[in-house]
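This structure is in structure tokens; I'll ask about it shortly.
Heads up, one of the protein chains got dropped from this complex, but the rest are sitting where they should.
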Amino acid sequence: MKKVAIIGGTGYGAIELIRLLQLHEKMHVKKVISHSQHGDSLASIYPHLTDFIEEPMDELQIDKLEEEVDIVFFATPAGVAKDILPQLSNSKLQCIDLSGDLRLSSPTEYETWYGKEAAPQELLDQAVYGLSELYAEEIKQASVISNPGCFPTSALLGLAPALEHQIISPQGISIDGKTGISGAGRTPTAKTHFSETNENVTPYKIGQHQHIPEIEQYLSDKAKTPIDVAFATHLIPMTRGLICTMYGQLVRETTTEELLEIYQSYYENNPFVRIREAGVFPATKDVYASNFCDIGIHVDQRSNQIIIAAAIDNLVKGAAGQAIQNANLMNGWEETMGLHTIPVYP
Amino acid sequence: MKKVAIIGGTGYGAIELIRLLQLHEKMHVKKVISHSQHGDSLASIYPHLTDFIEEPMDELQIDKLEEEVDIVFFATPAGVAKDILPQLSNSKLQCIDLSGDLRLSSPTEYETWYGKEAAPQELLDQAVYGLSELYAEEIKQASVISNPGCFPTSALLGLAPALEHQIISPQGISIDGKTGISGAGRTPTAKTHFSETNENVTPYKIGQHQHIPEIEQYLSDKAKTPIDVAFATHLIPMTRGLICTMYGQLVRETTTEELLEIYQSYYENNPFVRIREAGVFPATKDVYASNFCDIGIHVDQRSNQIIIAAAIDNLVKGAAGQAIQNANLMNGWEETMGLHTIPVYP
Amino acid sequence: MKKVAIIGGTGYGAIELIRLLQLHEKMHVKKVISHSQHGDSLASIYPHLTDFIEEPMDELQIDKLEEEVDIVFFATPAGVAKDILPQLSNSKLQCIDLSGDLRLSSPTEYETWYGKEAAPQELLDQAVYGLSELYAEEIKQASVISNPGCFPTSALLGLAPALEHQIISPQGISIDGKTGISGAGRTPTAKTHFSETNENVTPYKIGQHQHIPEIEQYLSDKAKTPIDVAFATHLIPMTRGLICTMYGQLVRETTTEELLEIYQSYYENNPFVRIREAGVFPATKDVYASNFCDIGIHVDQRSNQIIIAAAIDNLVKGAAGQAIQNANLMNGWEETMGLHTIPVYP
Partner (left out) sequence: MKKVAIIGGTGYGAIELIRLLQLHEKMHVKKVISHSQHGDSLASIYPHLTDFIEEPMDELQIDKLEEEVDIVFFATPAGVAKDILPQLSNSKLQCIDLSGDLRLSSPTEYETWYGKEAAPQELLDQAVYGLSELYAEEIKQASVISNPGCFPTSALLGLAPALEHQIISPQGISIDGKTGISGAGRTPTAKTHFSETNENVTPYKIGQHQHIPEIEQYLSDKAKTPIDVAFATHLIPMTRGLICTMYGQLVRETTTEELLEIYQSYYENNPFVRIREAGVFPATKDVYASNFCDIGIHVDQRSNQIIIAAAIDNLVKGAAGQAIQNANLMNGWEETMGLHTIPVYP
């Protein structure tokens, strides 16, 4: 049984890690670390955890971490992991960062989009991008994982096969993202205030979302050519769930059926990707509280475009679930360990 | 005071007409006609109408309609208005059809997309498409109006200026539609069942929605060149509200500021279109229960695309409100009569 | 046309006043006053008001108020109106306070439940409780109105007839309140954070809500005997709407039919109270965005209790709408002026 520490204990990413790890056979949560609320019990903040996590949260003691645990999950806001990780570089700890700190290979890009100082270049070079299906071999060798953003997980899983098979042009790709409000985290703001958000679709950060360079970097990597995308994100009045609907310009003749075969083949060894049959698209609730990414595909002959939608639970495949999937890969365990659960429906 | 009949009295379109007409100075509802529930009072079906509409609904008597009322709104399912309207062709009635029966100029197209027999060609020729802002002059002369669909209202108002000004290519346009569930009407189905729809985004009719040919016909008309679009629609867990997010490929250099000026100028005499300033996009709740169409624009230099979003209330500007706006135009009244109300917020 | 000032311009009470007053024939909004955001335009905060209220908000200048306006609505947090109102006591202004400052006749009670210093006794004595249906005659003579709380409006309208007719005991009354989240105002908090509130029923302030003494004071007044109630409130995942379900112990034999007659007769001259027939109860959506209070009644022979439910829109009949209704009464206008609109449905 490997021992786990979770840093950033009071955010949604952390409590989702706790929920999922409770079902894991080879990891258990040893320490929950919170800077702002150490000393409090998690159950006092989150009553749903009553009888599960009653111990007080700890303050971070970097020098003791290696002796106390084997695996560290960073469920911290942007800008925290990049400062802590260099201090752990000589340890045997496996580190998985759920924040955006290590996702962009270029420090300049990070500073442009995140408005913060970037991580040191050598840390960026060391970190492996943890999109489990697309970078499994690299992940298996990694000690530091940069866990993907929620939108990039959906967008990359949806677009990579079409781009790698040169079905669509690298130009003219549009990604329409729709996310539940939990993606905005636990801090109350006007944007997450129930009365403003309920019964409402709110476009936000149009063309300016920090997930744009992340999507482009890895799409470009897979397509082996530079790619820029139009990306518009929308807050949807639901708590969990995320779907990107993607539009690409066809560069050769194809059919929905051919494309489905390409996708099925591409993901045939990936238990968490499920491809819908022709004429059927996934809804976000089909993957609720689970680690699946469900994908639907339509070749739109009339407009000479393809339409692809990829649905995930933003807190699971888009965050905590994929982090555990990566830990499984890093440790040579069954990829689905602790994650092979049926989505909660309805 | 002109007298109004509403045919199709128990649907959401009809009760929204009733709600809005209660505030109108020059029209009042004389008859509510229901085929399936004549004899019942509307308030027994819709308790919110208690003390407003207590009389029983009538059955349709076509030959008496002309003497009883001046204006007829068809809030009927597809396939009804096209059979009744020819029988009124010699009357002086002003007829406004909220269904899709008269929206496509080609009977073949109608039969392909609607799966029903089309209206007679002469009726199609006679009907004027009631997108108030784009066809005001024609509407003022019309006796039969084909009221636009909800998605086409948003898509056409959002895209027409950019196409007319040749900012974007007629090729490669993608429209991502998001609608509240009331757009699916009042008949309970699995798709509108609360437990399945709540906390869920459901893509549906991807590339196959009957609003596609309507959007294309009038976009082509405005752009003066044939246009095919990729169109994907999504059910959102809210009752009212609709937003299309639209992506177009730029064909010349421009900026968000230039485009905003073009749009403001295009709609400067249209009181129901409100253009947001740079960096701000409308949310659907900004127009809740009102006749506004709010538009946001972003020129995405990196991907060489524009992103436009146009928000409406699907039951008001997307149905009953625009029908009243058209009646105002047809009768030479103030265009905003009965409609100049502040959206319900929050 | 009387001129109106609204103090507390950025809260939900204020913008609901603005929405409703836009339809009023005899009042118009002259000044919107905000302490924290004067100088900003309301439309910059609330884009739904674009083209309606573009002028900047003002700072409060007490000494100019009387010359500038005729009627002042206080849509302020607890503790503000009580300090301003004494400075207006020699003016001819009609003042309507939507906060709780003047609702309790005992300063001690106020200080116990609100945790703030109470208003001066003479101001409390001067203020008339603005539950329009129960205190219409007093309201017509008043210059200072204490507008009721949302829960008390529902509870008092629901219980007063049964108590006045001595159908139920003054002991053993339970009131189960359920409210949409907008009742908590516009300030984001954990309790109003979408991800925590959505798909959730949250009991709060059980037995400790500041509306308890208000309900008891006026129930006692109507029943002419001291009354204490058990009162439990619940946040419901919706924006607007409030319903109290009330349970009382029968003290004499009766039937649902007899009780319905009593209630219909009690409210026969009150256009905003609608009594449902036997076997039918109102839903909150039946009164959405309107000033109605809809009431359902059931005599539960088996348990010897009555069950009464009274539904209102918490922002209209529970706040801004009733404030306008009171202004109508104070000025001798038609009670329904500006308020006789059909609820928004669905």
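Lettered A, B and C in written order, each chain numbered from 1.
Heads up, the rule we're going with is that contacts are C-beta pairs under 8 Å (C-beta built on N, C-alpha and C of every residue); 3 or more make two chains touch, one makes a residue touch a chain.
Predicted, not measured: the structure shown is a model, and the values here were computed from it.
For the chain that is not shown, the touched chains among those present are A, B, C, taking the whole complex.
Interface note: of B:H193, B:K224 or B:R302, the residue touching the hidden chain in the full complex is B:H193.
The chain that is not drawn here is touched, among residues C:T187, C:N200, C:T225 or C:S265, by C:N200.
Where chain B meets the missing chain, the touching residues are 12, 180-182, 184, 186, 188-190, 192-195, 197-199, 237-239. Listed for chain C, the residues touching the missing chain in the whole complex are 171-174, 176, 178, 180, 195-196, 198-204, 206-207, 212, 228-230, 232, 234, 236-241, 243, 245, 247, 249, 281-285, 288, 296, 298, 300, 302-305, 307, 309, 311, 346. Within the complete assembly, residues 12, 15, 18-19, 22-23, 46-52, 182, 186, 198-199, 239-240, 271, 274, 276, 280, 282-283, 285-290, 294, 341-346 of chain A touch the chain that is not shown.
Just so it is clear, only the chains that are shown with their structure count from here on.
Using CA-based centroids throughout, the chain positioned farthest away from chain C is A. Shared residue numbers account for over half of those found at the interface formed by chain A and chain B, and the copies are therefore classed as meeting with the same residues. Once the centre of each chain is set as its mean CA position, chain A and chain C turn out to be 46 Å apart.
Chain B and chain C, compared by their mean Cα positions, are separated by 36 Å. Distance between chain centres (mean CA atoms), chain A to chain B: 38 Å. Along chain C, residues 12, 182, 198-199, 239 each make contact with two or more other chains.
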